[in-house]
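Here it is, the structure, as structure tokens.
One chain of protein is taken out of this complex; the other chains stay put.
On to subunit A.
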Amino acid sequence: MDRVLKDDAVEEKGERARMASFIGAMAIADLVKTTLGPKGMDKILQSTGRGRNVTVTNDGATILKSLHIDNPAAKVLVDISKVQDDEVGDGTTSVVVLAGELLREAEKLVNMKIHPMTIIAGYRMAVECARNALLQRTMDNKENTDKFRSDLMNIAMTTLSSKILSQDKEYFAELAVDAVLRLKGSTNLEAIQILKKPGGSLKDSFLDEGFILDKKIGIGQPKRIENAKILVANTAMDTDKVKIYGARVRVDSMAKVAEIEAAEKQKMREKVQKIIGHGINCFVNRQLIYNFPEELFADAGILAIEHADFEGIERLALVTGGDIASTFDNPESVKLGHCKVIEEIMIGEDKLIHFSGVEMGQACTIVLRGASEHVLDEAERSLHDALCVLSQTVNDTRVVFGGGWPEMVMAKEVDELARKTPGKKSHAIDAFSRALQAIPTIIADNAGLDSAELISQLRAEHHKENSTAGIDVITGSVGDMQKRGISESFKVKQAILLSATEAAEMILRVDEIITCAPRRREDRM
């Protein structure tokens, strides 16, 4: 037979292709499997880049993102995990594990000579049924603010319990819920600033109602301002260059240079005067402020802060309610920001600028303290997950229980469906239910519990109507999730279910893998 592909291209067909993708997908799932649940373990990732940076993490998306994978099916799984992270923020491990389990079950069915299309048809019926089952059992406490808050607390604690912050989860859950509720329904997490300062312990972390800017106050300027009027600006305060294209200075004598320099200085002085003319006592600029204008500001008793990054500026504008200004010709129409007190504070060794008593309470800062950079990084990731989930829950207030409860509820309904469905599809539906049950099994296994015993107890428990039983990993037994306060967001669960099935379906449909020759790199010797 003639080859039609390029030399290094690899073509795999039929059974071999299927096997390659199953193996790849399952390998990825097994890789992150052990991080699942409250007793899941962490992974160390060492980068191949310079410095060999080390990351210690429990977050599925972070782990998968850093892996270099060649298997195309595995890439699909990495991708769904990434999407899960972007879309809802949490459940990045679960989605990969569920997809892996679905494929594991599918492999058994394929070995039983059931056509992949039949399996897909079965999975589709099952996922629809599972979603409806879950939908019926959701709880919605939108109206009741107190209850909703406790829901949020439960969700935050459940999310955090599998992370490094689990020791202080109540404390951090409180932090996260407070921060999210301040957003008032927006999902823009940028307004929540997370500052990491090594030193102290995780317990020393705190939420600050105001805003903390990681900058120092200029020398000779006031260290504390009360009733501050703040002008937030994005303008050049170094040399204000002429923006007209092609302009250049051409002089023929030293005297001229001096003149132009003086004019430049004059220009800057005028600019500063204009800024001062706004009646402010604090000026924050995104770009650099050179010594000369800084001196002028100091003379006028104005606090000038230079080089706040773009996000800092945006947040500051958001918090203080001021405009971000770039021209200063009409001071009357520029909205200034206000806050009660600006002062320099110390966290650990570092001096920071603290804005407190701000007008609009939308933004806030969470200061994380911890023993090392790694701990702080992981704490930030965990907190980010929790914040994401919470902000999504604020929008979609439906809540389900955790601890394997949703999986068991779905599995039960799917089992029912399998019994009612005639034809080969029922095998696939059955398999779907087994894949769902694998999640609580893994959670129990990771906690070192007797999963077989626990799951069978759980299933029996769920046979009763309206059971709220789930696995309580802490005591190692089946417990009432309602009493333990273990909840999860419905939106997260639904996203896990749907995208895992979608990915499994995609991989199942493949009967041929064509890998093109990798692009050659020039050998740089």
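Please note the rule applied: contacts are C-beta pairs under 8 Å (C-beta built on N, C-alpha and C of every residue); 3 or more make two chains touch, one makes a residue touch a chain; residues count from 1.
Note that in this section contacts and distances are computed from a predicted model.
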Name check vs UniProt for the chain missing from the figure, options "very-long-chain enoyl-CoA reductase", "T-complex protein 1 subunit epsilon", "Pyruvate dehydrogenase E1 component subunit alpha" or "Rab-like protein 3", returns "T-complex protein 1 subunit epsilon"
Which one, A:L45, A:M139 or A:L189, makes contact with the chain that was left out? A:L189
Looking at A:K267, A:H307 or A:K420, which makes contact with the chain not pictured? A:K267
Among listed residues A:L288, A:A371, A:A452 or A:C516, the absent chain is touched only by A:C516
Which residue among A:I23, A:V83 or A:M139 touches the omitted chain? A:V83
On subunit A, where is the contact patch with the chain that was removed from view? 1-7, 9, 11, 17, 21, 70, 72-73, 75-76, 79-80, 83, 85-89, 115-117, 124, 187-190, 234-236, 242-252, 256, 259-260, 262-264, 267, 314, 317-318, 323-327, 329-330, 333-334, 388, 391-392, 498-499, 502-503, 505-506, 509-520, 522-523
